[in-house]
Structures are given as structure tokens and as C-alpha cells.
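Missing here: one protein chain of the complex. Every other protein chain is in place.
The block that comes next holds chain A.
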């Protein structure tokens, strides 16, 4: 019966919402600060961000040609 189906769907939805409502949250200011800190700490290793010494990026160096 369709009404039985939507009843159990609603019950599941309510249970799911209760679960999500109970999640522990932190303030955006704190979360944002930590995202920023991660960026700063790892910036030096990020080749696409800061570039790497010439020759050490395998895609940037000129390709060697194989002689057949």
C-alpha cells in the first residue's frame, strides 16, 4: 500500500534528520582558520602553486627524442 511506503520513508527521513542535527559543529571562523593554515603549511610543496626549480618538473622539461 502506497501510504505504508511513504510512512516508512518519512520515518527514515526523520531518523536521518535527527542524526544530522546531532552532529558536533565548530564555528566557521575556526574551520576557515584551519583550512588556511593547511594551505600555508603545504604551499611550498605545491608545484602548481609556487613552481619548482627548472628541470625538476618532468612535464616542463623538454622531451628527449629517441633516435630510431
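Everything below uses one rule, namely that a residue touches a chain if its C-beta (ideal position, glycine included) is under 8 Å from a C-beta of that chain, and two chains touch if they have at least 3 such contacts; residues count from 1.
FYI, contacts and distances are computed from a predicted model.
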Notebook entry, point to check: Looking at UniProt, which of "G protein subunit beta 5", "Origin recognition complex subunit 2", "ALA-interacting subunit" or "Myotubularin-related protein 6-like" names the chain we cannot see?
Noted result: "G protein subunit beta 5"
Checklist line | Residues of chain A (touch criterion as defined above) contacting the omitted chain | finding: 3-4, 6-7, 10-11, 13-14, 16-21, 23, 25-36, 38-43, 45-49, 52, 57-60, 63
